[in-house]
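Some chains omitted; the rest stay in position.
Every chain is named by a letter (A, B and C) in the order it is written, and numbering of its residues begins at 1.
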Amino acid sequence: MNKRNICVVITARPSYSRIKTALLAIKEHPELNLQLVVAASALLERYGSVVKYIEEDGLEITRKIYTVLEGENLISMAKTTGIGISELASVFDDLKPDIVVTIADRYETISTAIAASYMNIPLAHIQGGEVTGNIDEKVRHAITKLADLHLVTTSMAKDRVIKMGENPENVFVTGCPSIDLAKEIYLDPELNFDPIFKYGGVGANIQVKPNNYLVVMQHPVTTSHERAQEEINATLEAVLELNYPTMLFWPNVDAGSDGTSKAIRVFREKNLSNKVHFFKNMSGTDFLRVLNNSLCLIGNSSVGIRECSYLGVPVVNLGNRQNRRDRGQNVIDVGYHSEEIIKAVEEQIAHGKYEKSSIYGNGNAAENIANVLATAVLSIEKVLMY
Amino acid sequence: MNKRNICVVITARPSYSRIKTALLAIKEHPELNLQLVVAASALLERYGSVVKYIEEDGLEITRKIYTVLEGENLISMAKTTGIGISELASVFDDLKPDIVVTIADRYETISTAIAASYMNIPLAHIQGGEVTGNIDEKVRHAITKLADLHLVTTSMAKDRVIKMGENPENVFVTGCPSIDLAKEIYLDPELNFDPIFKYGGVGANIQVKPNNYLVVMQHPVTTSHERAQEEINATLEAVLELNYPTMLFWPNVDAGSDGTSKAIRVFREKNLSNKVHFFKNMSGTDFLRVLNNSLCLIGNSSVGIRECSYLGVPVVNLGNRQNRRDRGQNVIDVGYHSEEIIKAVEEQIAHGKYEKSSIYGNGNAAENIANVLATAVLSIEKVLMY
Amino acid sequence: MNKRNICVVITARPSYSRIKTALLAIKEHPELNLQLVVAASALLERYGSVVKYIEEDGLEITRKIYTVLEGENLISMAKTTGIGISELASVFDDLKPDIVVTIADRYETISTAIAASYMNIPLAHIQGGEVTGNIDEKVRHAITKLADLHLVTTSMAKDRVIKMGENPENVFVTGCPSIDLAKEIYLDPELNFDPIFKYGGVGANIQVKPNNYLVVMQHPVTTSHERAQEEINATLEAVLELNYPTMLFWPNVDAGSDGTSKAIRVFREKNLSNKVHFFKNMSGTDFLRVLNNSLCLIGNSSVGIRECSYLGVPVVNLGNRQNRRDRGQNVIDVGYHSEEIIKAVEEQIAHGKYEKSSIYGNGNAAENIANVLATAVLSIEKVLMY
């Protein structure tokens, strides 16, 4: 029997963390052959290349493709997307996958969707049907309309994909593979390493212990990149005022990351705080373990909505980046204002850990995804259902 | 008062014909400034460059961009799309439009949609919400999810766009601008020129008179491009058998056009018929006039569904290219089989002209489109409505 | 022992014909492994794709890459070159050749040279050191300055390459592989097939017999592409007047090919002559056989200078395209004027066949080239010798 070739395209560090368990499940599945393409910022040192994590996880990279046009502005984002299509078309032509898998909604993931659908290769989209706001919103739903198979994380997401006119037969609730990792941490929750010793980074040499520190991870919001500096500064002020040991993570590549990164760099170089340590990146598991033992996560990352709901980590979610995402009890939403942030963090610290929520799945998403990819009826013909 | 800069991107001859009246209305509108970008096959001689028609129509081309990677296969289509994004990003960066307009659903139009939306420029999509099948289907609805304003041709289309989760406030039924042209012909229907004298072309020197000839316009269907030759051959056989004077038009550029074009070339070079004349292209108005005075149109072009419904021209529509498009009484659908085609054409000739239908508008779409572009509230933020 | 991977990039039909014997010799060489990349117009049907010839010759294509941006003007030539570099960089990264081979001086061959030299792969250049004029001149010598090994056809070429500052140790006179093919024809000269029967084509159904026909092959000259139509028309007038059976070959892709092609198409469609047959392409061997049995070759192709010198075929060479190329006795040079052409052709017919010249080698270039590639000391470091 011929195995199905499943080509998964990873374009950024957080996408890899989120999909890792599914990649391993695809690799192990007797009827599937994994083709792993690493592209865009996932290859670049300064955004925290995932190459070494992938290799440490026992996965083999089939192709590396460079697609990021430097500039970190809107024009370079658009051109990066164009380059991505062109490069991926060559890769798909060589690898002849039976299914191409694209993940979530970063701007460059539409390159994968277009290259696959234009080359008549069935396209599976993971994490469609969610609602957030900003450019991701447009990208995510556009990919839904290009995709042939929809592997969604929640039943609400399934409903939305079907409402958009997709055939219910092609929509599968698998849960979110990020929860598979969270489940591992849930079952073995201890903070069993010293983050600064293991990952280096720069800034204050803080002493990280369970329940004595905050975590900050804030990404620039694409359609308002001039405000990026201002927005991160609100957070940094709150962190200074709160005065807990704090682990701060640099943002991903995006238009505006320059703004956010620059403000962080300025903050760091002023040496204003002796309680903040700055990390470039961390393996997905270690990061979850860090979150699980923290007092609170501050930021606008989706990890606060997804993994933290399962782990019950208190989250102060900033601004509208995760606006409409389905969420559990563990989240307090605030604006980019230092006082609001301070107040919410204090409230969360007072509350402590929340109950486990299974809104994003029960930790078996990887297996579900591999099974759908192995058994789904493949077709590239589709038509609006109304 | 500052005029709004409206940047319309034309990527193919038929798109130009269809949008022409709207371009003129934008140009004349006191609050709008037209920026006309001509790209892709619309620039290329061998697909019937529209440059000279645009100039004859009194419009000025703001930018010409070359984006078609030769190959006429799936990989070159994908790469052409990537190149288009990259080139259009530069153009939009220079022209600083207030609105970018993309038309319909050809594969390369998604380049316009991505470049505009990624650069935070409000995107207006003309002719969304229709249903057809094949790759166009995916492209059209993906563009809907990237677009901020939807200018649709029918009330059914409006309903579908809203169902897909778009804000009803941003969906406008303007009618189809192609009907504006059809209206001119409706009001002045005479065949007032000799097509061979005016447009040259090759093949038999047929005598074209009102109601003595057939018109053939058949495009390859992207996702089955190997069958392209077979499919056009069914039509050519039918044409031979029917033995009417016949005006045959070459297809657009597309993966597979080589198959279709080659079969036509072979047919022509065999000199099998002394009743078929081959045209490369024709101005939109002249083409409608030719259709309006024909016995029947054979093919799979959307002109048979739209303009011909208004003009009441009998149409034999082939295959599933126009599958789910809203249609009037004037269409008989058949497969790519010569006997079916012959039978349907004979039926249509026996029936003669149909009543005018206004399913695609009443001939004032151009004005409606210009007004929406001048007055719509502009925003690039949107979110799924459910 | 590890074989050296020799990656040869073919970008056009005539380059393939010229290099064919060397490719076979590389393939057969015990210490070499041939990696054959087919790119640019060599893949495109409308310029006479070489794919089927390559396969018929028993060679395997390692990679096909599409690089031609349609437009046939200067801007699309430049962009095609840029695309070529980008695509070839990926290919070289995959194939990891020990030597990359680029041939002659067409505009797109500099893509091969840049991609290889920028990726630190030793670059061998075949046919450097010649002198012609026009853009080819710039391209050829620029490639010489990027190349590490120079495999030249004549001792005069070797002198020029060394004068340009290259290390004499890296310059090898191999002869021209095109002469290897010519030698085969020289040894077996009969016209043993009917060209129209074998290759089709269009136009008059002429009767081709040894020494009863003319051959025309005229390429547009890049830096004067507006004059292309005028220049081919001079030839067509001469052909009409001379009134011999004539085999006319379409030109290669180039900026301006549209002008030349269009003029030929107009000429053909006017049906002015009942003695001209039009061919798209022909295998290299068959073409040489056709030349060898012709009365005279008219045009500006290098085949008239090279292969015809060895075969002694009379040539009327037009314009300055072959301006400074080293040449034998068999060539009469004229301008693009019909009277001049007529006079020279009549003179050549009166003279008949010339003596064999070995200015471009003795027919063992293929073997010489393979040997150099197998044994040359490889280095990417070089420095001007003065």
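A few remarks follow.
The definition used in the following text is that a contact is a pair of C-beta atoms (placed from the backbone, for glycine too) under 8 Å apart; a residue touches a chain by one contact, two chains touch by 3 or more.
Because the structure is predicted, anything quoted here is derived from the model rather than measured.
The total count of identical chains across the complete complex in this file is 4, with 3 shown in place.
One rule holds in what follows: only the chains that are shown with their structure count from here on.
In the contact between chain A and chain B, the residue numbers used by both copies make up over half of all numbers at that interface.
Between chain A and chain B the centroid-to-centroid distance comes to 40 Å (mean Cα coordinates, whole Å). Mean C-alpha positions place chain A and chain C at a centre distance of 53 Å.
In chain B, the residues that touch at least two other chains are 75, 79, 83. Interface of chain C with chain B (complex): residues 43-45, 66-71, 73, 75-76, 79, 83, 202, 258, 269.
Taken in their complex, chain C has these residues touching chain A: 65, 86-87, 90. Interface residues of chain A facing chain B in the complex, by the touch rule stated above, are 74-75, 77-79, 81-86, 88-90, 93, 107, 110-111, 114-115, 117-120, 131-135, 137-139, 141-146, 160, 163-165, 223, 323-324, 380-384, 386.
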